[in-house]
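The following block contains the structure, expressed as structure tokens.
Complex shown without one protein chain; remaining protein chains in place.
A and B label the chains in the order they appear, each numbered from 1.
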Amino acid sequence: MRGTTRKVAVAAVSAVALLAAGCGGGDGDSSDSAAAGAEGGEITIRGCNPENTLVAGNTAETCGGDVLNVLISTLVHYDPESAEPSNDIAESIETDDNQNFTVKIKQGYMFHDGTEVKAKNFVDAWNYTAFGPNGQEGSYFMSVIEGAEEVGAEDSTTEEMSGLAVVDDYTFTIKTTEKVSNLPIRLGYTAFAPQPDSFFEDPEAFGKNPVGAGPYKFDSWTENQAIVVSKFADYAGEFGGNVDQITFRIFQDSGAAYSEVVAGNLDLTDDIPTSALIDNIYQSDLPDRNAAKATSYYGYIGINPEVDKDLSNPDVRRAISMAIDRQQIVDTVYNGTYTPATGWVSPVVDGYQADVCGESCVFDPEAAKAMLEEAGGFPGDKLTLSYNADSDHKAWTEATCNSIKNTLEIDCVATPLVDFSTFLTKLSDREMKGLFRSAWVMDYPSIENYLGPIYGKGAGSNYFDYDSDEFNSLLSQAAGAEDLEEANSLYQQAEQVLAQDFPTIPLWYGESKAGWSERVDNVVITPFGRPDLRVLTVSE
Amino acid sequence: MTETSRHVTDGEDVAPTDDSQRAMVDETLRAEGDIGEARSLTQDAWRQLRRSPLFWVSAAMITVFVLMAVAPSLFTSLDPAKGDLSRSRETPNAAAWFGRDLQGYDIFARCIYGARASILVGVFATLGTSVVGSVTGMLAGYFGGLADTLISRIGDIFFAIPLLLGAIVFLSSFRGDDPGYFQVVFQVVLVLVVFGWPSIMRLMRSSVLQIKPNDYVSAARALGASPVRILRSHVFPNAVAPVIVVSTINLGVYIAVEATLSFLGIGLIPPTISWGVMVSDGLPLLRASPHVLLFPAVFLSLAVLAFIMFGDAVRDAFDPKSR
Partner (left out) sequence: MGKYIVRRLLQMIPVVLGATFLIYAMVFALPGDPTAGKCGERECSEAYKAAFYEKYNLNDPLPIQYGKYMANVVQGDLGENQYGNDVAGELGDRYLVTGKLALMALLWEGVIGIAAGALAGIRKGGFMDSLVLVSTLFLISIPVFVTGVVSQFFLGVKWGVASVTVSADATVYELLLPSFVLGSLSMAYIARLTRTNLAENLRADYVRTAKAKGLTPQRTVGLHALRNSLIPVVTFMGYDFGALLGGAIVTEGIFNIQGVGGYIFRGVNNRDGVAVVGAVTVLVVAYLLVNLLVDLLYGLLDPRISHD
């Protein structure tokens, strides 16, 4: 819910695979046909309250995103098992220079209102999302397209990005601001969905009665109670659903939803409460009806040395890192399901390299003490590890602080801030001292997504004021690289710069879980961390 | 009031807003906390209290809890903030009598050290509401007219906002950076006082209204005593008994309210240890390691019970009609 980042595709994939014309969704299809259960039936699953109306370009959280995922189709579809992208609406995405892309779309894709999906539906939708005065949350994702900056200004009068052009009904071109070798991978994200013409007449009303080109059409939305979608008869794509009707019953509390699944009144929840995770209780509550899967979630500790001078010495930060017994905390707090991090990039992405952090991310009390002593000791008298109290962060922050305290004899206190917005405001205002909890869930499946947006100079999530010439220059070299391999190798060098400078402390990589009733089958958790609702079947 | 349980009791304070009628209702309702002539009654009450087992049991429990709050090291030599993850969720054993929680803290030591915050919140919230409520209630009741209208309406404003709701908004708004131990405790106390004083104010006001027509008050006024003197020497001692009775009961209730606020994540925060925080931390372990929840919950319930029973015993002793 609040503060949850939209989880987006995570795949070890090469963009080149997509560029071949006519490369259909062969892989994605296989899991469809593998479905054991029958088609049809109606199910009720856990949902939560969307933060905004259901507009693809204005949804950046999972509650609305889960519903939109079955309502819309995008150019590219991510495989539920591997998140490997394959063409969906796209017939082909071609480029010679990684900066000018030509997109051809398939004919015959229909919106739920009966109109056909055409090139202009993409271009208009993206322009709308990028246009500053519209204030759309997805505008960030348009920023790679040429002209997005001008269009995105708060008082902009230019409504169209110069980088987009409609060639004919089924072809359009994209020009990016700089070389973006992984652009095709990004195009499966919800914000890149096409919008029907009716959207632009009244976006507000549209959001309460959305129309997409996906396998399910919108039926009804009773505020705070339920959202209902049902199978779209004229769906033309290859990634259709099995179940006839899906009801998202809205829950405020994960515990309540879970209890309903155990009691057999709800068919699926992707949010297992802590009380059932401990000792894997959920596995005995729901025998053979649960699943877990490693996702792109990456937890780390942020530090801003400009704000807190006590932590300006990289060796002090390194010593703190070595004082954290990651395995013990993961075992106790996450019941062993998370994996201690060995670097700054999640292992599920393309370009991941193992063990960048080396000894600095391994618990070693003696070495930690020695390192701290060599660095001249900790100058302050108290260290805080701040977190937002509206999410489940208390247990691990307290355990982490205790680990630091017991090892280095620095008084470390896990400090809650009342909620995520307070937390974020304090970060933006550069008032956050000490250590603070941070996490990243990728937007698109590339090593670059773990580097540029977080540690690039002036980047939106660079709350650490990290500014390294070497790092920045490696990033821009990588963006202009000829092929993905070269790009990844440059990105990996950039990650090694992080290992030297130690701006943040890596902690662990995450895992998602789901539990379901006896009525459903074929539950697949995607690398996004969400159950894929299209392959789901009813077992009766 | 709210589900955190009521910060008023038995309807003594639920007097309607209308004057004439309020007096009627109050007369009926405050029967329980009523006291006619304070001085002689005090001795009577004490005589009855001495014979009440409820009084002795609760007084003994309260003594123990207060001692815990003042000098926790008398009860345990262990460090409540020493977490040992490798011994997480240990069941009770010889080294850790109550076992250990998720963080590997010693639950016995934390139960002892948790008494301080819980008792501090209870005692100061009760003192605060009693002082503010009594003063405003006396002013409203004694002077009447504009002062009465003003105080009563302001009281209604705070009374109409549910305690829990007010506390959520208030604590979300005014929680500062990195507050220290006492700051945290007093923020919670402040909230309870801000939204709790009107009930005591109403109670005091109706007491004063009953006492005001008495001859000894008129006599004092005729003799030229200043209002401050009359209020202090004549009105207050005769009107205060119901307030004392209700306050004692409220003390227990405030301790429980603190636990609920901590459960919602807006009450006391670490490193402050309180029973409420322990209970809410232990709740997810209900199925896996129930002892983590059980012990602090028992301490919390016993403390609340002790104060409420104490208040109850005192009330019965002061109630002339029960003899």
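The definition used in the following text is that a residue touches a chain if its C-beta (ideal position, glycine included) is under 8 Å from a C-beta of that chain, and two chains touch if they have at least 3 such contacts.
Nothing here was measured: the structure is a model prediction, and the numbers come from that model.
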item: Given A:P314, A:P347, A:G380 or A:P453, the one touching the chain that is not displayed; value: A:P453
item: Touching residue (missing chain; options A:V166, A:A226 or A:A375); value: A:A226
item: Contacting the left-out chain in the complete assembly, out of B:L163, B:A220, B:A241 or B:V292; value: B:L163
item: Candidate in contact with the missing chain, chosen from B:A95, B:A219 or B:L286; value: B:L286
item: Residues belonging to chain B that touch the chain removed from view; value: 1-6, 9-11, 14, 16-18, 21, 24-25, 28-29, 31-32, 153-154, 156-158, 160-165, 168-170, 172-175, 252-253, 256, 259-260, 263-264, 276, 279-280, 283, 286-287, 293, 297, 300-302, 304-305, 308-309, 312, 321-322
item: Contacts of chain A with the absent chain, listed as residue ranges; value: 2-6, 49-53, 60-61, 132-137, 139-140, 152-154, 156, 204, 207-208, 222-226, 249, 251-253, 255-257, 259-260, 262-263, 265, 390, 418-425, 428, 438-441, 453, 460-461
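Following the convention adopted for this analysis, only the chains that are shown with their structure count from here on.
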item: Whole-Å separation of chain centres (CA-atom averages), chain A against chain B; value: 47
item: Complex interface listing, chain B residues touching chain A; value: 82-86, 88, 102-104, 171-172, 175, 177-178, 265-266, 269-271, 281, 283-289
item: Residue ranges of chain A in contact with chain B within the complex; value: 273-276, 278-279, 281, 325, 328-329, 332-333, 384, 389-390, 394-395, 398-399, 402-403, 405-406, 413-416, 418-419, 431, 433
